[in-house]
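Only one protein chain is missing; all other protein chains are in place.
Order of writing sets the labels: A, B and C. Residues in every chain begin at 1.
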Amino acid sequence: MPSSPLCLSLCGVALQNPVIAASGTFGFGHEYAEILDVSRLGGISGKGLTLHGSAGNKGVRVYETPAGMLNSIGMENPGVQHFVDREAAFMRALGPAVIANLGGHCEEDYLEGTRLLNGADIDILELNISCPNVKAGGMALGMLPDTAADITRKVKAVSRHPVMVKLSPNASELVRVARACQEAGADALSLVNTILGMAIDVKEKCAVFDNIYAGLSGPAILPIALRMVHQVAHAVSIPVVGLGGIASAEDALKFMMAGARAVQIGTMSFANPSAMLEVIDGLAGYCASEGLSNLQEIVGII
Amino acid sequence: MPSSPLCLSLCGVALQNPVIAASGTFGFGHEYAEILDVSRLGGISGKGLTLHGSAGNKGVRVYETPAGMLNSIGMENPGVQHFVDREAAFMRALGPAVIANLGGHCEEDYLEGTRLLNGADIDILELNISCPNVKAGGMALGMLPDTAADITRKVKAVSRHPVMVKLSPNASELVRVARACQEAGADALSLVNTILGMAIDVKEKCAVFDNIYAGLSGPAILPIALRMVHQVAHAVSIPVVGLGGIASAEDALKFMMAGARAVQIGTMSFANPSAMLEVIDGLAGYCASEGLSNLQEIVGII
Amino acid sequence: MAIIQSNQQIAQGIWRMAISGAPTGRAGQFFMLRVPGAVNLLLGRPISICQSDAGTGETTFVYQTVGRGTAQFATLKPGQEIDAQGPYGNGFSLKEGHTVIIGGGIGTAPLLQLAKELRVGDPDRRIDVYLGFREESYLENAFELYADSVTVKRGGFVTGDVDFSLNAQYYACGPAPMLRAVANAAEKANATLFLSLEKHMACGVGACLGCTCQTNGGRKRICKDGPVFDYREVRDAI
Partner (left out) sequence: MAIIQSNQQIAQGIWRMAISGAPTGRAGQFFMLRVPGAVNLLLGRPISICQSDAGTGETTFVYQTVGRGTAQFATLKPGQEIDAQGPYGNGFSLKEGHTVIIGGGIGTAPLLQLAKELRVGDPDRRIDVYLGFREESYLENAFELYADSVTVKRGGFVTGDVDFSLNAQYYACGPAPMLRAVANAAEKANATLFLSLEKHMACGVGACLGCTCQTNGGRKRICKDGPVFDYREVRDAI
């Protein structure tokens, strides 16, 4: 494995390849483990956690759009303690790097959640300050450089794990938010979370989602996500993990050439459960055909 | 016509229906007039003009993405004076409301362009402060409430035509920009212009566009545009014209229910030149089947 | 990748599609069907097994064209490939004895395989089938192969015709108002009733939480923990 052209190090964590299951699209790994060889993945980011858990949003939660989907799950999750007690060890046993995705409604929740996660065997804490589907907290913290830096600094002070901050594409000044997080001590950045969108049921004359707005993901947003990853990767020196609509090895290569050290895949796993494995195979094939000793050589070449 | 359920008034201009060809996607009407009955449209917004004209950007200019396209035309146009002398009368003869779309690189260009347009027989001046494909000016002015308000106020002071300000979906705080334009005297707002995106040619290991970034349009962006139109329409009292990915009468109804008095259609005309006529027919059918005496009854019901 | 064997309209807006090359499943389970390569129609659409034949390896679906996805299915021709992920979901648990099956509209589809499995499991049990359709009816002849009685009602719910006081178990699938009516009647009569629920789905395997519902055993995922539930569990969800 050390000589595999796909392997890399992310915040000091060794990944066998740069393909990570995106948070909220892969549960804690159980479900897809029944139908896929999930041990082949580079990493798995678990479902977004909140301190006390949540039942999530009511009403319609997923809705397809042209080449994309809107979701309004609203962070349904069993709570951090449940994850620590019941899920973390299972995720570890799967093989890929274990990433815990932590959301919250207020600073205290984030910090207490971080403390609890210190007791779990995970590799990276992904700090989710970008979920558009919860009313208080969530995305609000990630919208401005100051608040993003503040929560990053405080979480870093508490966490014993490397912290990867997940940025919102809805942030006013994404690049400034990214720089602020880096200065506040973030070990890595992941982007993008979903883009705020809306759907209307013309027949019923109402918004499809109870919350009116929801988060857009999937191939439709790839050009926007790619632009943002390129902007951020050129503005910071910490590793960037790129995601947003990746459907193929070629898409993954686009994000890596734009500056992402690794990628995450979310929505496409729903459409095609083997999408991530196909991307891994495709990346290996690319290294072979281009004669790369390590895929990281192409990171940021554009 | 006064009793047609599709007719409306926009900034005091009577439109036979709410379907307007979007700027930059319909030339000045000549080309599609050869293959379509363009007299049936509600309005035509001509190709974006700059004071002195421009050759536009070099390299690849259009590129397809999942359910969308990126463009980097860069405002190629023959200049305002040419429009006034050679195009305006032709557009008038076509029948639909005539909208001149004015871009620029600096304040003086906008104001001089506005003065020249005072000499043309047009119905509405669409102030384009949202083009992502020109280096100076263009989108820059539309990104912040203060600069947007400032240029709007100055153009309004000079223009003898109603001014519809075209907003950028890339603006940091779109709703504040919209309110600022309203306060500065805008007669209407149109949104969205294209969303900044990027494409990479993996084989060539380079950005597809010479400018690196380009503008995303088409069905892919509809959920985002719809959300923005809903946000803005609920924040201002002047008319809002909605656009972004509209492909069908159902899509047009979504924007109208979200608060748009009229809609524009761009990218879909490329894919299907009769898209706008199909939307008009569909809207007429909707009024009939819903028993609406005027389609405006559904504007903003969500 | 599965291959389409046939795909025909059997009533106004109702199609039957048979595929081969997919694993066979049980009554109440479903597949996520998707036209390969269609990035536009991104997500699979959950469609129940209507008939599953382990012998021929064929699976048959009956679907209604309601939107873009199902409209696209209707354009598919025999020989074309279709991506059929599954079978997913818990399926109906088969009880012994007298059984009453209640279907409304397209909700009838998964019940045919149920009737068949019940009949194969016990050639002597009594199976009564009640089907309600808004307009045109379909599949009733197929039910007659397995059922002792088939009652069909057009233009309304068939629920009123069902006697819930029998010593039998009841299975129902159909539109939400019908399910509520059935659940109310079953509650009054204290009957045993299983419902198959529906909700918009993205993954179909329990990973996205797009389809969860509140049950009195906590939040459950319709795709993974269901779609079949004891009606007592899901009174608040229908």
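Here is the rule we use: contacts are C-beta pairs under 8 Å (C-beta built on N, C-alpha and C of every residue); 3 or more make two chains touch, one makes a residue touch a chain.
Note that the structure is predicted; figures quoted are calculated from it, not measured.
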item: Full-complex contact with the absent chain, from B:P5, B:G218 or B:G259; value: B:G218
item: Among B:S45, B:N71, B:S130 or B:Q231, the residue in touch with the chain that has been omitted; value: B:N71
item: Of A:L10, A:A67 or A:V263, the one touching the omitted chain in the full complex; value: A:A67
item: Hidden partner interface residues of chain B, rising order; value: 24-27, 30-32, 34-35, 47, 55-56, 60-64, 66-69, 71, 73, 76, 218-219, 247, 267, 269-273
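The definition used in the following text is that only the chains that are shown with their structure count from here on.
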item: Chain whose averaged C-alpha position falls nearest the assembly-wide average; value: A
item: Where chain A and chain B are represented by their mean Cα positions, the distance between them in whole Å; value: 34
item: Junction residues of chain C - those touching two or more other chains; value: 39-40
item: Contacts with two or more other chains, residues of chain A listed in rising order; value: 66-68, 218-219, 247
